[in-house]
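With one protein chain held back, the other chains of the complex are shown just where they sit.
Chain naming follows the written order as A, B and C, and within any one chain the residues start at number 1.
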Amino acid sequence: MKYIISVFIAILFSLPSFGQKPRARDLGVPFVGKPGKYNAITDVKGVEVGYSTIITSKGENIIGKGPVRTGVTAIFPRGKSRKFSPVYANWYSLNGNGEMTGTTWITESGFLETPVMITNTNSVGEVRQAVLKWFVDTDWYSGDKEWFTYPVVGETYDGLLNDIYGFHVNEKYVLEAIQNSSSGKISEGNVGGGTGMVTMGFKGGTGTASRVMTIRDSTYTVGVLVQSNFGFKENLLVAGVPVGQELRDTLNPKVNKSPESYRQEGDGSIIVVVATDAPLLPHQLKRVAQRVPLGIAKVGGIGANGSGDIFLAFSTANEQAFTRTNNVRVETLSNDQINWIFQSTVQAVEEAIINAMVAARTMEGINGNTVYALPHDLLINTLQKYNRLNK
Amino acid sequence: MKYIISVFIAILFSLPSFGQKPRARDLGVPFVGKPGKYNAITDVKGVEVGYSTIITSKGENIIGKGPVRTGVTAIFPRGKSRKFSPVYANWYSLNGNGEMTGTTWITESGFLETPVMITNTNSVGEVRQAVLKWFVDTDWYSGDKEWFTYPVVGETYDGLLNDIYGFHVNEKYVLEAIQNSSSGKISEGNVGGGTGMVTMGFKGGTGTASRVMTIRDSTYTVGVLVQSNFGFKENLLVAGVPVGQELRDTLNPKVNKSPESYRQEGDGSIIVVVATDAPLLPHQLKRVAQRVPLGIAKVGGIGANGSGDIFLAFSTANEQAFTRTNNVRVETLSNDQINWIFQSTVQAVEEAIINAMVAARTMEGINGNTVYALPHDLLINTLQKYNRLNK
Amino acid sequence: MKYIISVFIAILFSLPSFGQKPRARDLGVPFVGKPGKYNAITDVKGVEVGYSTIITSKGENIIGKGPVRTGVTAIFPRGKSRKFSPVYANWYSLNGNGEMTGTTWITESGFLETPVMITNTNSVGEVRQAVLKWFVDTDWYSGDKEWFTYPVVGETYDGLLNDIYGFHVNEKYVLEAIQNSSSGKISEGNVGGGTGMVTMGFKGGTGTASRVMTIRDSTYTVGVLVQSNFGFKENLLVAGVPVGQELRDTLNPKVNKSPESYRQEGDGSIIVVVATDAPLLPHQLKRVAQRVPLGIAKVGGIGANGSGDIFLAFSTANEQAFTRTNNVRVETLSNDQINWIFQSTVQAVEEAIINAMVAARTMEGINGNTVYALPHDLLINTLQKYNRLNK
Partner (left out) sequence: MKYIISVFIAILFSLPSFGQKPRARDLGVPFVGKPGKYNAITDVKGVEVGYSTIITSKGENIIGKGPVRTGVTAIFPRGKSRKFSPVYANWYSLNGNGEMTGTTWITESGFLETPVMITNTNSVGEVRQAVLKWFVDTDWYSGDKEWFTYPVVGETYDGLLNDIYGFHVNEKYVLEAIQNSSSGKISEGNVGGGTGMVTMGFKGGTGTASRVMTIRDSTYTVGVLVQSNFGFKENLLVAGVPVGQELRDTLNPKVNKSPESYRQEGDGSIIVVVATDAPLLPHQLKRVAQRVPLGIAKVGGIGANGSGDIFLAFSTANEQAFTRTNNVRVETLSNDQINWIFQSTVQAVEEAIINAMVAARTMEGINGNTVYALPHDLLINTLQKYNRLNK
C-alpha cells in the first residue's frame, strides 16, 4: 500500500504541470548552512548556466538512432557576453575514471580561460570542437589572429539510458546550451549534461546549491553545480540518515542489462564545479577542489573505481588578474580565514547532489532500462523515522 | 542533573580499574562493515604497534619543565624483528599543515622503508634522529656500510595540554615505543603520540579499527590507525547523527588560553595510517590514501586550514617486491576489484576516529587547560534520540 | 678538404631526389648511446606508428579554405590489430600550455587504454571523436556493450603555417593515420601531426630515436617519438654546440605576422611519447616521463610559458597486467637498476628532436609564412668549428 501511494505521488510529481518543483530543503532535509538567494551556483555574481537537453524516442537501442537521453551543460564564470576573461581556477580528481579536458593548462597557468562544458562521455570531442568554432564565429579573442586555448569539457556516462555510442550531441546542441545560459534560477534533475544520469541507485542528474558567509566583514558566496552519476544505493545517506539501507529493496532500477558488460553498480561519475567570489589564488582554489570529496562522502560516495570524480573550482574575484603584459595586483584571502570557504564547499556539494536526486524524474531509456526517481514520500518518511525531518 | 551524572560516569570510566574499556561499537554506535579480530590495524598480519606515553606533573606551564602530556607511536609494517624490509606504500595530504618526513622518497620509489613514527609537532626531529641511531645500533641494514634512508615521522600538535616547546620527547621514549610494539590488541585514547590530542571539541588521541572483506575468494584486511586531533565541535557526527550540535554546550574545554595566540578551534591535525594485506601497487595505494578524507568527512572534518591531515597507506603483500638487483614479479589486485578496499578504508577511518574519542579520558594539562572526554552516556542518549543506537 | 667534402655530401643529401634522407647521425652529430635497429620508437616491439599528412594550396589564409599544413599521428603500443590491450603508463607535464586528453585516467589506473594520437591544437576534439567511432566500428571492446574510455589525444600548434581555425582535420584523416600505422622504419619531419611545426627557430615536426641497453643480462629498448614545435632559436644546442648562437642571423623565418597577436617566439609545444619494453610499473613510468625535460634541455628548451610540453611513457611489458577480475602477477625492474632507462630516455629525446629538425624541409604556409629547414651544411660546419663532428 505504501508502495502504491509512493508511486502515485511520484507520478504526480513527475507531471510538468504540477507547479513549483520542491527541492531537498522543501522536503525537510535538514542541511546545515545558509544558502544564497537561488541556492545555486548562479548566486555567485556573473556565473551563467545553460542547458540543452536531448530526449528522443523509446525502445530498443539502435546505435545511431536512439533512444537518446543526453545533453550539454554550459557554465560561464563571468557570463557569455564577456569575451575572453580568464578566472583563477584549479582542480582535483578523487577518482580519475573520467575526462575533463583543459586541466593541464589550468594547473600550469592558474587560469580557466573557457566556459566549463559538461556532457556525456562520448561527446567530449564534439563539444570541444563546437566551443572552438564558436570562439572563431564570435571573435572570442577580439581580433587576435593567433590565439590558442584548451576548452574545458567534462563528462559522465549515460549509456544505461542513452544511445551513447550513437554520438548524438552535435554542434547545434552545444550552441543551444551556450545560448540558453543565464544567471538566476536554474533547472535541476534530468537537464543538460545530467539528463541521463544515475545517482546512488536512483535517478540523478544536474544539481546545484550555494552558501553565503561572512568573513571579517566581507560577504562571500560559494556556489556548486554537480553532474551526478555515481554511487551504490546501499550507501546513500541523506543528512546522515541511512536512506540507502532503508530503501534498499525499493524501486530498484529496471535494467535489461546485456550480460556482456563489465560495468558494475557504482560505476559512473560526478563532475563538480565550485564557483566563488572570494578572492582565492590558484593554490587556494586547489584546496577548495580537494574539499569536494568531503561533501560526496556525506552522501555515501567512496570514489569508486568506475567513477570519474573530477572537480573544478574557480574564483570570479580579481577580474584584472589576467594580463599578458604588466604585473598586476590581486587580492587574496588569508589562509587563516579560509575555513568557511571549505565548510561551505562541503555543505553545498552535499546539498547539490541531493538536490539533483530530488529534482530528477523517473526515466525510461534504451531497451526499456528504467531508473526510478528517489521517492519523495519515502525520503520524508525515512528522515522522520530518524528524527531528522526539518519541519 | 544530567550533567552531574555524566561527569560521575566519566570519572568512573576514567578509573583504570574499571575493567575492559568499551569501544564505540560496545556503546552501540552502528558502524557499517565487518571488522577483524581486534578491530585494529594489527589485524593486518605482521603489523606491530608500540607506544610510549609521557605524562608528568600538573599546573602552570614552565617551558622545559612541563606539565608534559605527549608521547610516541611506532608502527612496524612487518614487525620490528624483521630488519630492513620495505613495503609498497603511498600517501596523500588533505591539508598539509603538518609534517610527515620521508614522503618524497615514498612517492618516488613506491616503498616505505622504515617504521612509521608519530609524535608531537615539535619532536619530529628528535624522533627521526633516534630512529636512525636505532638503525645503526641494531645493524638494521645488515652489514651494509653505506645505506641511507629517510625515516617516516608524522606529528600532530598537543600544545594545548603539553609543554610542547619544552621538547620532552627524547631518544629513550622513541626506543620505548619501538620496544613496546606488538601485534594483537592495542590501546587507544590518551596513549603514544596521541596522548595530548583533541578531536571535534572533545578529548581525542590514538584510535584504530579494521575491516575484513572477501574479494573473489580471497580474504583481505584493511586496518587503520589514527592520531586524531582535529575538528570543530559543532560539526561532530557519529554514524551520521549530529552529536556535535546536540552536545554543543556541554563540557566545553576549560582552556585558559593566552590571548596572544592566533590558534583557532579546528586547528589540529589527523595522521592516518592505512595498512592492508591486499596486493596493491604504489599507484593503487595512493588511491587508498585519497579515500581517507571520505572517512574523516563522516565524522565532520573539513580539512581545516590549521590541520595537518596527512595519510599513509601501505601493503604488506609482495614481501619480495624490494630488491636492488633482479627484476621481481609482484601481485596486483585488479583495479576493477578495488572498491571494497576503498569502502573498507572509509569505514575504518570513521570508526577509528570515534574509537579514539570513546577511549580517551578527560585530561588536564598545562595551565589547567582541560579537555573533556566525549561523555559516553550523552553519546548513547543522542544516538537513541535519532533512532540510531545499535542494541 | 674534409670540410668541402662534407658540405658536398650534405648538399647531396638535402636534394629531395637523393633518396634516403640523412638523419642527424648521418650528418655527424655525435650522440651518445646505442640506438636500436631503426633508431625509432618502433624499435620497441609491437609499437606501430601511422601518419596522415594534409597539405593543400598556397597563399593567403582564408579560414576554412586553407592553406592547410597539418596532420595526424597515431601510435599503437601493441599494434592496431590487437584490440583493447592496455599498457602500463604515466605522464608528466613540464609546461602545460597544451592538451593531452585521457591523462586523468592514466594517472588513476596506471593504464593507457587507447592509441596515442597527436594532431594540431584545434583538432583534438575531432580526433578524439573519430577514435571513439573507430572503436564502435571495429568492435574494439570485443562485444562489451557498455564500455567507456578516454582516448589520448595530444597536440601542438601549427597556426603559423596552417589554417588552424579552419578545422581541416576530420575523421577521414584520423582513419588514414590509423590504417597507415606500422612497425619498422618510420618517416620524420613534415609528416603526420608534425607537418606544420617549428623548432628552435627552424622547421620542426615529427622525430624519433631509440636506445638499446643491457641491464643484468636482459636487453631493453627505449624508443621516443616527438612532435616538436618549441624553443628560441638563440638557445639551440646540438650535441652541446651553440648552433643557435652561430646561426642566429641565418635564414630567419619569413613571417608576415599580423600585428594583432600576443604570440611570441618560443610559444609552441613538444609532445613526447616514450615507449619501452622494460617492465616498469606506473609509478616507475612517471619517473621516466619526468626525465624527458632533461633531453629537451640539451637542445636548449626552457619549458617556455607558451609551450605545451607534455610527456607520456608506457611499457609494453606485462601483457597480462590488465584484468577486470583476478589478481595478476606483473614484473618490475628494480629501482636500483633503472638508471639506464633514465639515461636512454634523455639521450633518445635529445636525438629525436634533432632528427625532427634534420628531416624537416623548408615549408611555406599561410600568407606566405615560411619556416626554413635547419641547413645541414651550416650545421656540419658549426659542429666542425667546435670540434664535435663525428667522422
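Descriptive notes on the structure:
One rule holds for everything that comes next: contacts are C-beta pairs under 8 Å (C-beta built on N, C-alpha and C of every residue); 3 or more make two chains touch, one makes a residue touch a chain.
Remember, it's a predicted structure, so these values are computed and weren't measured experimentally.
Shown chains touched by the missing chain in the whole complex: A, B, C. When the whole complex is considered, the residue among C:177, C:310, C:346 or C:379 that touches the unshown chain is C:346.
The residue touching the chain not shown here, chosen from B:261, B:320 or B:387, is B:261. The chain not shown here is touched by just one of C:23, C:291 or C:376, and that residue is C:291.
Among the residues C:219, C:250 or C:305, only C:305 touches the chain that is left out of the figure. From the set A:177, A:333, A:349 or A:363, the residue in touch with the chain omitted from the display is A:333, counting the whole complex.
Taking the complete complex into account, residues 90, 107-111, 216, 218, 279, 281-284, 287, 321, 323-337 of chain A touch the chain not shown.
For chain C, the list of residues touching the undisplayed chain reads 94-95, 235, 237, 239-242, 262, 264, 266, 287, 290-291, 293-298, 301-306, 335-336, 338-339, 342-343, 346, 385-388.
Across the interface with the omitted chain, chain B contributes residues 63, 93, 95-109, 121-122, 124-130, 132-133, 136, 143-148, 150-151, 153, 157, 159-160, 164-165, 167, 257-258, 260-263, 308, 310, 324.
To be clear about the criterion, only the chains that are shown with their structure count from here on.
For the pair chain A and chain B, the distance between mean C-alpha positions equals 34 Å. A separation of 48 Å divides the Cα centre of chain B from that of chain C.
Contacts with at least two other chains are made by residues 107-109, 324 of chain C.
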